[in-house]
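One chain of protein is taken out of this complex; the other chains stay put.
Letters are used for the chains, namely A and B, taken in the order the chains are written, and counting of residues starts over at 1 for each.
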Amino acid sequence: MANFYTSYYPNYFSVEDILASQDRVPCKFEVTVKGLGYLDASSGNEDILPGSKIELPCWMARPLCSSKRLPIVSAQLPVNYRERYREILSADACVVDLQKLGPHFYELGLHLLPITSAPDRPRLAALLTQVLRDRLRPIMDDAQHCSADETSQKIAKLDRLEIRLFRGGQESVRDRERWLDRTAHLLSMAPLLAASNARHKRKRQDS
Amino acid sequence: MFVTNIIKEFYDCISGKRVLVLVHSDLDAICSGKILQALFRADHILYTLCPVLTLSDLLTAVKSHKEQISSIILINCGGTLDLVEFLELPPHIKVFLADTHRPLHVCNIYSDDQIRILGQLDDDEEVPAFGDVFRDDETSESEEEDEDGVSRISESRLEKQRERRLWEQKRNKLLFDYSQFSYFAGSTATLMFELAWKLSKDTSDLLWLAIVSLSGEQLCSIREQHKLALCAADLNTHVARLHHTNHTDTTEPAADTITFQKDVQLSLYRHWSLVESMRHSPLTATSLKLWTHKGEKKMFELLAELGLPLTECRQLFCGMDVKLRSELPTLLEGKADKYGLGGLVTPSFSRSHVFHSRCSASDFAHAALALLEPPSTDGLSMSHAFLDASDCLNGSTVFAKGIASARKQLEAVYRQMQTFLDMNQVISAGPFLYATVLQGSPLAAFMSGPHVLGALGRFTLGAHVSASRNKKARSLPLVLTTPDSSQPQDWCLVCGIPPLADTSHRNFFGKAFEQAVSKTQSRAQLEFFDSHVIRLHVEDRSKFFDALISLLS
């Protein structure tokens, strides 16, 4: 099995990846860790005792789980990836509010793959692909056909990866409309300036 | 001077240089401006286009651009002024004038080379001869002195002075008669289209602009019917010429066709329901008196006789049964005379693209006019409204917005007219009828410009004449006032509509207002190019009207 210790996806500097790997994973410590008792807020110890359960961020859990000689922690899947939600997602994935379940559902799932136990891994992988496959078609449909006012409503239940897909779809629809209108060749204001003008206008309208 | 060869004396003179085009804020000028823009784009003539509404706009525009430009084109503005004097033009600037407002100022007609008028005078227009208006006088101030040192004026000098006085009196009377009535000549857009045709650059888009301008003229009734019919026939020959080459293969639908065929003359009926459209069109509303209960019943009777179910007539036209829609012109034509609706079904232009519904030229005219004068609550500047109206003529989303605005404007005009008649607010002031839009009424926001005021005036006059039993009503003109949108407390707009009995469409109110203002020293701004609309200070209103009554009686 390849060592997932130092892989960064898509690249080292990616903000999305850093945000996704901050999400918490419930871990159980197998050994004593001296002097780092402050990580566990509830216990007053100076050290972390074996068997104590702490929620660690994923970036910390991964190297500790895959240590070659003796795993320092053993990790479990967070609640959102376990049996109950797995059943809900396989029943009807389209209505689940993925933003509430964790805005980085898919990315975190990918990060969790190496730290789950071996028998669980294929199930988790299958879950992720299944959910995305189920939700993809309504997202594509909405992106192609929804107007500017309904966008925020449609986005409210989407995970961040899905929001990127949605916006990509909207952009392509807009480009096609411009091409059909024969306005695609018109020079326009620098996008940064246009965005900042739109922001100022919204602020003025709100105030 | 009048330009005889438009290409040599106008178009060739501006090639290669940068031009300033000043366009009046009305439909005809917008259409002409667009045709000119298309021609300039094809020939890479650099231009700058600015909209103007008032005399002061024109002056500021020319002043700010004077240093950088050597040719100015004025469209529908400035023909009635002495341009050289008003604009303080340096001699190297050439001005090309294309104005439908008549009478043209004599200084412009007899100018040497600086002011060139595009277009020709109609046969029935009479201009005072050069000798009657201008005269080379010896202004020698030498006075004869006899040996006594007392200056004595010799008899010949006395004779000359008396002759000069007589000449001046005759000249003033001539000029007064000449400029007494203001009227309109052929549309500038047709002129520009013919220029395009002579340059072999005419397309059906440019022709459509000329057609929309003609429909605008028909809507505002600014010229006699027979002249408009002649123009329509001329444009129809162009339509035939342009579309002849397309129809080689009849199985394939033509992408873009303009047709001239019998059509129902109801405002915006394709974008509205039949009942609403009948209610808001001046022709049907005045003949059937639709603001009264009896009138409404008559309308339903008419619809029943035609065999159109009421539920169908109440829903949007595009939702009506297809068979009824296609038969509507023939049905209406049959029953029109019985209800006094002659002229309801007449030939007019309409255009259709493949897979799009047919749109009539008057729809475009309504939409553009409505966008040109948005309600003052929107807070749009004149130039912004000008650009909106200009975009609307291209079609697409702005056109839909224009249709919606046109509907609102028509509804406001109808409701205001109804208020006038129901509350008997059309008062007879002796030689004319008089009505005021009250300040603070919600409808006052819609009456913000010369065109909509004119439409309201004509509608009110027609309704009043049909409702009143007074036989004289047909020969009375109407004066309408409304609070000025920018400063409703202090200023109001006054608009004069000629009587219905007068078919020559010559408006004497321009001169009448001018004289009333000078007699009473009222604070007024006679700044619109349509001279029958002025801006008057509210406090001077009563004395102005007294003077007007005494002038016209």
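One rule holds in what follows: a residue touches a chain if its C-beta (ideal position, glycine included) is under 8 Å from a C-beta of that chain, and two chains touch if they have at least 3 such contacts.
Here is the rule we go by: contacts and distances are computed from a predicted model.
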{"item": "Name under which UniProt lists the unshown chain, selected from \"DNA replication complex GINS protein PSF1\", \"MICOS complex subunit MIC10\", \"Ribosomal RNA-processing protein 40\" or \"Mov34-domain-containing protein\"", "value": "\"DNA replication complex GINS protein PSF1\""}
{"item": "Residue in contact with the excluded chain [from B:221, B:352 or B:383]", "value": "B:383"}
{"item": "Option touching the unshown chain, where B:50, B:404 or B:538 are the choices", "value": "B:50"}
{"item": "Listed residues A:10, A:35 or A:119, member touching the removed chain", "value": "A:35"}
{"item": "Touching residues on subunit B - with respect to the absent chain", "value": "18, 37, 40-41, 44-51, 64-65, 67-68, 381, 383-384, 386-387, 394"}
{"item": "Absent-chain interface as seen on subunit A, which is shown", "value": "8, 12-15, 18-19, 22, 31-36, 39, 57, 59-60, 63-64, 67, 72, 182-183, 185-197, 199"}
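Quick note on the criterion: only the chains that are shown with their structure count from here on.
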{"item": "Between subunit A and subunit B, centroid-to-centroid distance (C-alpha), Å", "value": "64"}
